[in-house]
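One chain of protein is taken out of this complex; the other chains stay put.
Let's look at chain A:
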Amino acid sequence: MRYTSFTPYDFVLLAQGLGVSLALFLATSLIGLVIGTIWAVIRFYRVPVLTPFIAFLAELLKNSPVLVQLFLVFFGLPALLKINVTPVEAAVITLSGNTAAFIYVIAVSAIESIGRDQIESARVFGLSRWQVLHHIIAPQAMAFAVGPLTGLLVNQLQVTSLISVIGVVDLTKIGNILNLRTLKPFIVWTIVGGLYYVTAKLVALGGAMLEKRLRAHTAWKGL
């Protein structure tokens, strides 16, 4: 292989890699958010059989390495079910499932943080369980959850770098390619790390802004 120095085209490569990482991050965060929230709602309704099953599944997902889960989906599933799983599919399935498990945990504690007394008074005024969830629990649980959720998402953004191992051409994979071509690891990994850093900071900033808005009603406590 011939070693060459950086070219303007490398910026396009980095941008593409960042795009892939971001797209996977956003897609899996969204899917994870939906699934994790649905799991928490199922638990709120204490649906028999499903509730303990979800708790068990979330435990499994939380307590095993994401890389192992990724290998299980990418290599294990095809072998077991005789199906074809592309790297991107494996990445989406694994990261969504993993994010869902952590979001489930956050959502459950957020729901449980809402005082029983408010829920009781809403029920006494005739609101259904669903109306209580919608009007009383959800808005406050969201304000409670935004902080931990932001932390989780910043972490999940970094976790996406693992998928480069199974051949998804994300930002880390591009870093690898550039590194092998230029043999300038310090520069390449500084740039790649910087891009992750800036993205993570943007996620954190967005979370902080959202939290401030959702907590408007407690901002007055000092008065």
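In this section, a residue touches a chain if its C-beta (ideal position, glycine included) is under 8 Å from a C-beta of that chain, and two chains touch if they have at least 3 such contacts; residues count from 1.
In this text, contacts and distances are computed from a predicted model.
Just to verify: the chain that's not displayed, which of "ABC transporter", "N-methylhydantoinase A/oxoprolinase/acetone carboxylase beta subunit", "NADH-quinone oxidoreductase subunit G" or "ATP-binding protein" does UniProt list as its protein name?
Going by its UniProt entry, the chain not pictured is "ABC transporter".
For the full complex, which residue in A:S64, A:Q131 or A:N155 touches the chain that was left out?
In the complete complex, the chain left out is touched by residue A:Q131.
With the missing chain put back, one of A:V88, A:A101, A:A122 or A:L178 would touch it. Which one?
In the full complex, the listed residue that touches the missing chain is A:A122.
Which of A:A143, A:V159, A:V188 or A:V203 touches the chain that is not shown?
With A:A143, A:V159, A:V188 or A:V203 as choices, the missing chain is touched by A:A143.
May I ask you to list the residues on chain A that touch the chain which is not drawn?
Per the touch rule, chain A residues meeting the hidden chain are 117-118, 120-127, 131, 135-136, 139-140, 143, 217-218, 220-221, 223.
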